[in-house]
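One structure, pasted below without further comment.
Only a single protein chain was left out; the remaining protein chains are all shown in position.
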Amino acid sequence: MQQDNLRRTGGRHNGDQGETSKMSVMTDPPPERFRLSQLIYDSRYRSLTIQVVAMVLLVLALSWLVSNTIQNLAALGKDFNFGFLTQSAGYDINQRLIPYDNQMSHGRAALVGILNTILVAFLGCVTATIIGTIAGVLRLSKNWIVGRLMTVYVEAFRNVPLLLWIILIFAIVNESMPHPRDFGSGDVPMVFGSIAITRQGTWIPAPVFENLSGALFIVFAASLVAIALYRRWARKRQEATGQISPVFWVSLGLFVLPTVIAYFLLGMPVSLDYPEPGRFRFDGGLLIRNSLIALWLALSLYTGAFIAEIVRGGILAISKGQSEAAYALGLRPNRTMNLVILPQAMRVIVPPLISQFLNLTKNSSLAIAVGYMDARATLGGITINQTGRELEGMLLLGLFYLVLSLVISAVMNVYNNRVKLKER
Amino acid sequence: MSDTHAQTVPFVRESMLPEQEPPLTEKGVVKWIRENMLSSWLNVILTILSVIVIYLVLAEILPWFLNSVWDARSLSECREVFLVIGSPEGGGACWAVLQERWVQLIYGFYPSDLYWRPNLALILFFVAVAPVLYADRFPSWMLWFTAIYPFFMPWLLWGGAFWVPILVIAGLAVGYLAFVIGSRLAGPLLGGLLAIAAAVLWWLFAVPALNDGIHRIVAEARMDTVIAETEEDLAEIPVQIDELEARRAVLIEEVEALEAVKAEAFAPISEAVEAARESAIAAFYEEAGLDPETDEISRRMREEAREAGTHAAVMATRTGERIEARERFLAAVDRLTELRLEIGEINGDLNLLSDARSQASNLLTSIRRLEEQQDRIGVLQGQAAGLRSEVPEDLRHIIDPQFAPADAPSEGVAALRTYREAQAELDTLNNAVEDTYKAAGSIGLRPVESRDFGGFMLALIIGLSGIILSLPLGILLALGRQSDLFIINKVSVAFIEIIRGVPLIVWLFTAQLLLNYFLPPGTNFDLLLRVIIMVTLFASAYIAEVVRGGLAALPTGQYEAADALGLDYGKSMRLVVLPQALKISIPGIVNTFIGLFKDTTLVVFIGLLDPIGLSNTIRASTEWNGIYWELFVFIGLLFFICCFSMGRYSLSLEKKLTREHR
Partner (left out) sequence: MKKSVFLGALTVAGLAAGASAAATLDDVKARGTLNCGVSTGLTGFSAPDANGVWQGFDVAFCRALAAAVLGDPNAVEFVPTTGQTRFTALSSNEIDVLARNTTWTFSRDNDLKFEFAGVNYYDGQGFIVPRELGVASAMELDGATVCIQTGTTTELNLADFFRVNDMEYEPVPIETNAEAQQQYLAGACDAYTTDASGLAATRATFENPEDHVILPEIISKEPLGPLVRHGDPEWGDIVRWTLQALIAAEEYGVTSANIEQMASEAGDNAEVNRLLGTEGELGAMIGLDSDWAQRAIAAGGNYGEIFENNIGESSPVGLARGLNAQYSNGGLIYALPFR
């Protein structure tokens, strides 16, 4: 930013030179009369000329594309409309966050896919950050074997195409887990008696919300608000008096206790629906499909390898003097980490982290390889294939990814501005 | 210090004590392990966890690797071999698939006698990038080769007449000439525009025209030799085909004999194994007190029974009398695999020969038709003007009579139809004549269709051309993004953000499904070209960001110094800013390339046969249906080697650059 400003002023100086030299001879400037050649030679107009030319070329190019498209559509006897979105889709989607069946519209199917994309992208970003941070820190560890292992992990994932990893991890997940039918005969026990990890997916108990569960949510939300208020109060108090309040334990208490107490007071309104072995697979419970698990795992491990490098670079970028200075001030190691090292490292880490999150989101479109029904597979796949509306479908799909990317980078940029070095 | 000691200590030892051995825990391996792996309880846990992970991974992978079969003709033969050598169920890796198909995974369907061309292209690529990547070790005149390489590489890969790359390179000279003349007359800005316009016009219109012209001239001059040579080829090819077929027949006879040997050796072993397996399974059920026919048996139970059976079967192959049969069997399989590869080679040659024969006979027929076609062209051209004048004026612009307005007079539409039909025939004839001249008048390399490109070569070509072609556009976009000019800045930002905001797979589908909509009706060029265009646009947005980083990293003083010297924008960028900014951007560009190279695997979704696409087609053949890990391990390994070494290079360069900048 600063450089831009400097260069801009530099440019202006350059442009002004001509007039300054005329001034020095002390003659009156000739009466301003616009000549056509000024459009090219006069730096005041030149930029305008260039822009107008560029604009005209751009408009010409775009109109050329549009007119070609219109002609081609006409030649194929197709039109451009989004009516297909309201037609019945006719195909089923296994994982749906909102109710859907094959009689609903293509638009609804697209929405199911979009939500699935967002789900896997969100889960992936969270776990990739965790994996990446751990791997990045461990790679710096003095422990030889751990360091090497992490290096192998990072290099293996960074240097082999993600598509290959997705395929391989899907195959590994499928082949190494027990078959759902093994549970029915009691050959394989469930984890904690209620979780079944199988080669078709993992069944976990599903929460069933009864009448009063709304109140429970209100209590939970209220405790979140309380945590935020308490933290604010604690910070203010520290700034005013220098006394540090125990933030972590109080937050934890506020997070857990009111909800738990309310849960029992309200007569346990939320119960769990446990999965039971059925004819083919499990009945009841909540199924996390292997397609989601494999995609999630592959995306997290792949992006995690990149994040590990970013984290390692961020930590290495903080000079040793910083921690030594903090120790000299008498700060304890965890305070040193929280108050001195991390805030500085975050500044280095966050910008590339944003682009990794964006990459992960975009890479989630490879879901097609494991049959995870994301936006690419529903809207950009089966819908286009069944209706033959590739122009409209691709346009919508591109728009969705674009908006998603822009939203993610906007959110992350807000965060980045908060941790960024404040220049005063 | 020593003075005080001298006074207070009555005795000072005058010789050094011999060094004592450090305690056992403080030296050698023990110390190293203690310090590096067991220094704290956390480290102990981590070490134990790591060891467990490594053990688990190796325990899965190693037996699979160690029990591998290299010689077999199909997956089922691999399984037979596993059975004969008494390997546990599933056996190990069946690398035989690679022995047969590795060439295909690397070169796709590129003609096998022309493998030297992609090989040479790759070697020359290293020569071309060496002066850029190792600027300090190679003379700068080699940069000239770097500059012409992008024009040379397509010719090497796709083939064609030798003057095509020269004509294309001449476009640069034309552009430069226009720049020199233009800037003399109208200043550098107009000169630049003029140069671009001249070069584009040259490439769009002059090159095809000149190319056709040269082909025609050469063809007409060489027509007699071409006909004689083609006829000679046509006479020769059947002889060669007969020869190869005779050789193949001999080999096939040997195959048949060996098949019998193999079957004969296999029978006793498979019988013994089957018997052992069945009795073991029966024994297993009996022990459990179950009847496999009537009782409900769980999956796990059944699997355990099968495992027991397999174990018994493995043991059965290890008894003495079957050793000899096993040796015979394995020898037969080895020889059969060899023969299959040999026959495969002969088939490949036969295929090439029959292709050559079709091409030669096509060429002869089209040469013979040439005169007749040209006469017809003359006639049609004579008629065209007359036919056109018969079409009502308001209908003349309509290309497809189908789209004539409904209220147009029917005789007018009929005239339009006749006119358009004549024109279509003329176009077809012209194309045919042109093609004949192209085939007859080409001196250079044998053309290869894009469709024959595949495998690893395809990934490299898409990745490399994407990066090379995107550099100029990427630099322009980066400059545009830094520019103060509002519209240019916003257009660049929008382009970059739109490209980067949408996944590559969507862009590839756009290339496959939509690009034809955006181009003039009737335009059609092959998928590979469309993909390369799309990948180039995609990469240019990423390159733009890398270059922008380079531009931003350059000290402001450099910009100011260039301004102070009175250089205009173009000169300051060309002479001062860009050379430095690009140099710092090289690691970023290499990293972008690694990313792009890995992403080329996505072309499998639009039907191009990259390594992963080929793995699908290989698994669709009856021989290798069902094979899995071997192919993916091989593909992954190839990618790993390429990307890892490039990544190391970019890392070392980064270090070097930071050292230089200090």
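Letters A and B name the chains as they come in the text, with residue numbers starting at 1 for each one.
What we mean here is this: a residue touches a chain if its C-beta (ideal position, glycine included) is under 8 Å from a C-beta of that chain, and two chains touch if they have at least 3 such contacts.
As the structure is a computational prediction, the values presented were derived from the model and not from experiment.
Asks: Out of A:69, A:105, A:151 or A:174, which residue would touch the omitted chain in the full complex?
Replies: With A:69, A:105, A:151 or A:174 as choices, the missing chain is touched by A:174.
Asks: Which candidate, B:22, B:208 or B:472, sits in contact with the chain we can't see?
Replies: Of the listed residues, the one touching the omitted chain is B:208.
Asks: Can you say which of B:131, B:160 or B:550 touches the chain missing from this structure?
Replies: B:160
Asks: Which one, A:290, A:336 or A:356, makes contact with the chain that was left out?
Replies: A:290
Asks: Residue-wise, where is chain A in contact with the chain that is not depicted?
Replies: With respect to the unshown chain, the touching residues of chain A are 75-78, 90-94, 102-103, 167, 171, 174-175, 179, 199-200, 278-281, 283, 290-291, 368-369, 371, 373, 377, 381-382, 384-386, 388, 390.
Asks: Which chain B residues would touch the chain omitted from the figure, given the whole complex?
Replies: For chain B, the residues touching the absent chain are 75-76, 79, 100-101, 104, 108-109, 112, 151, 154-155, 157-161, 164, 168, 203-205, 207-208, 211, 299, 302, 344, 347-348, 351, 354-355, 358, 361-362, 366, 399-400, 420, 423-425, 427-428, 431-432, 434-435, 438-439, 447-452, 454, 509, 512-513, 516, 519-527, 529, 605-609, 613, 616-622, 625-626, 628.
Note that in this section only the chains that are shown with their structure count from here on.
Asks: With chain centres taken as the means of their Cα atoms, state the distance from chain A to chain B in Å.
Replies: It comes to 30 Å between the two C-alpha centres.
Asks: Could you list, by residue number, the parts of chain B that touch chain A in their complex?
Replies: Counting only chain B, the residues touching chain A are 32, 35-37, 39, 43, 46-47, 50-51, 53-54, 186-187, 189-190, 298-301, 400, 403, 482, 484-488, 491, 497-498, 500-506, 509-510, 513-514, 516-521, 552, 556, 559-560, 563, 566, 594, 598-599, 601-602, 604-605, 612, 628-629, 632, 635-636, 639-640, 643-644, 647.
Asks: Spell out the residues on chain A that touch chain B in their complex, using ranges where they run on.
Replies: 2-4, 6-8, 10-11, 13-14, 40-41, 46-47, 50-51, 54-55, 58, 65, 68-69, 71-75, 138, 141-146, 149, 155-156, 158-164, 167-168, 171, 179, 181-182, 184-188, 358, 362-363, 365-366, 368, 376, 380, 384, 390-391, 394, 397-398, 401-402, 404-406
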